[in-house]
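All protein chains of the complex are present and in place, except for one that has been dropped.
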Amino acid sequence: MSSSSVCSRDVVVALENGLHMSPSAQIVQTAQRFDCDVRIHKGDKTVDGKSMLDILTLAAQHGTTLTLEASGEGAQEAVDALEKLFVTNFATE
Amino acid sequence: MEIKRGIAVSPGVVPGPALVLGTEDFRIPRRFVSVDAVEIELTRFRTALDSVCGEIAENERLASERLGAQYGAIFTAHLNLARDPKLRDEIEVLIREKTYAPEFASSRVLRRYAKFIQNLGDHYMAERAVDIFDLEKRLLRHLLGEQREELSHITEPVLVLAHNLTPSETASLDPDYVLGFATEVGGHTSHTAILAGALEIPAVVGIGPFLSDVSGGETIIIDGNHGEVIIDPDESTLKRYHDTQVRIKTANEKLEQLGRLESKTADGVSIKLYGNIEFPEEVDHCIQRGAEGVGLYRTEFLYLKDDREPSEEDHFDAYRRVVDPIPDLPVVIRTLDLGAEKFPHSLEELAEVSPNPVLGLRSVRFTLRNLGLFKTQLRAILRAATYGDIRVMFPLVSSMLELRQAKMILSDVMEDLEEEGIPFRRDIQVGMMVEVPSAALLADRFAPEVDFFSIGTNDLIQYTLAVDRANPTVADLYNCADPSILKLIRMVVAAARKHDTPVVVCGQMSGDPTYTAALIGMGIRELSATPFSLPVIKQVVRELTIPQAEEIAAHTECLDVARDVENYLRGELKKILPEILD
Partner (left out) sequence: MNLSDFVVAEAILPDLQSTSKEDAIRKMVDSLGKTGAIQPEDQESIVSHILKREELGSTGIGNGVAVPHTKHPSVDRLVATIAIARDGVDFASLDGELVFILFLLVSPPDRPGDHLRALEGISRHLRNQNFCSFLRQSKSSDAIVDLLDEADNDQL
């Protein structure tokens, strides 16, 4: 593993119905493209960003602030890619 | 260990492996695998999961091609669920470390997630649990493959858990392997309750959502005395319940010895006790408990068993099986008493869609509008009646015209049989259920036209008090002890006495020892109840004198409120039979 880095960023869920199936799937797919670990924090709860089931258990509703965190190779890129999903509102609505 | 509470509808306690009836009727065949087989089982699991992923990917491709990318995305999400590494890990850990069978492990893990999501308090997300259940089903289908066991082929005793048992589901179960029932919905008069009562197995209904807590295969306890279901009981609980089971069995055996004693009051008045049955096999229960015949043979199960209407021979065979062991005792066969709420597939076409089925085309109303079906049953009854003391009874009669029409059809059937030279019983006794207030109010008109009355308290209470007992919001208003019910029973007894028409009381009231003294005091001399309850009823009868019963009945007349009547009667019962089990 090359120079490991940690990167984190806050995002807000703008989706009307919250982080439901389809957006969760997009997060997982994006996260899985990278070798680094991806975690998502909501308050004091942390889930694995590469686990669909885990993300569903967050029940992140509209307006929720989440912290995206990646560590390991490509952490910066992973967080950038994930943030883009939130910024474009998952290209759905 | 987790305890769920519901409505106790059939007594007894029983521990055993759970069988969850889902919409697709999967059953998890076993809970554990042997340590040696773990690697094989892991491979089996991975293969199944890969197949599921392949299947979903194929669906994704088809949906995207044919319907567009946004529909494909639904499957993309499912695929991500199925490919979730965490899911795979968690299931594999259970298989490897706890030697759970893959079916059980998969179900366990997925149901835990589903339940978690359901309980998040987010309505929209809660619905996503459906997607997880869907994944569970796909996975089980692949795991069980050809081995998927049909419900009708259960080969070991199980406790059946379901949202709601449909008549066709229960009819396809082999009663020998069903130890108990527990359902999420239902009340005292639900199909499950009646079936469990008939099979004499413990049942709890109306538990509310609990199936996501159970995978199937694990040990649970159904406590039909207290209305509890215990999931994954700990050792001491299990031990306690085993003891209870033994105690109940001993008590029942003691009561069954009563079967040989006469059913007479302490002052020597004979009170006839009959059994209510659903299946011919239950005649044995009746005989064991000392019943003097079958006071109510409900024939609905004949119609629920297959997807076709029962033939005359189906009826005839069933009736012969009831009457042959007891050719000298009366057997009252009630004609089809189905309501729109529980029509089986075979009769669905004939049923009307009613916003209010209880007040709709049910029971004798239905048979009078479907004379072919009615005549088939009557032919079989008349033919079987040559083999014993079979009597026929029409349910839900609400007007004289209905009774007379039914009797006219019976005569038509006799004519047909006579023309065909087929032996039948011409002087068959004809009775009617008194279970609609109109019939109770006009009992003096009905009495001369029937050979006997049978007061069906369940429907009589429902129609008199305008309460659907299956509706939990009003179920507390349903009460046998309501003064209006007792008054109607008194009216029927008085009318019947004028015309020397015998009156039997059937329904749950006659099987509850609380009401035995009051019923006898009001002049009832014949009771028909589930065979299970006959010994304790007989015990009450034997302790009682007629003047004592009459005094109790007279006292109830001074009370205005059901609760007071009930409390009073319970108090009296304790005096009559201090050792009675609660």
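Read from first to last, the chains carry the letters A and B; within each, the first residue is number 1.
Just so we're on the same page, a contact is a pair of C-beta atoms (placed from the backbone, for glycine too) under 8 Å apart; a residue touches a chain by one contact, two chains touch by 3 or more.
It should be emphasised that the depicted structure is a prediction, and the values quoted were computed from it without experimental measurement.
Visitor: As a test of the contact rule: which chains in view would the missing one touch?
Guide: So, spelled out: the chain left out of view touches B.
Visitor: If the hidden chain were put back, which of B:121, B:355 or B:372 would touch it?
Guide: From the options B:121, B:355 or B:372, the contact with the absent chain belongs to B:372.
Visitor: Using the definition of touch stated at the top, determine which of B:400, B:441 or B:559 touches the missing chain.
Guide: Of all options in B:400, B:441 or B:559, contact with the hidden chain holds for B:400.
Visitor: Footprint of the hidden chain on chain B, which residues?
Guide: Touching the chain left out of view, chain B contributes residues 368-372, 375, 400-401, 404-405, 407-412, 414-415, 418, 426, 449.
The rule we apply is simple: only the chains that are shown with their structure count from here on.
Visitor: For chain A versus chain B, what separation do you get between their C-alpha means, in angstrom?
Guide: Chain centroid spacing, chain A to chain B, equals 51 Å.
Visitor: Within their complex, state which residues of chain B touch chain A.
Guide: Chain B residues touching chain A: 73-74, 76-81, 83-87, 113, 116-117, 120-122, 124-125, 128, 131-132.
Visitor: Chain B touches which residues of chain A in the complex?
Guide: Touching chain B: residues 17-18, 20-22, 24-25, 28-29, 48, 50-54, 56-57, 59, 61 of chain A.
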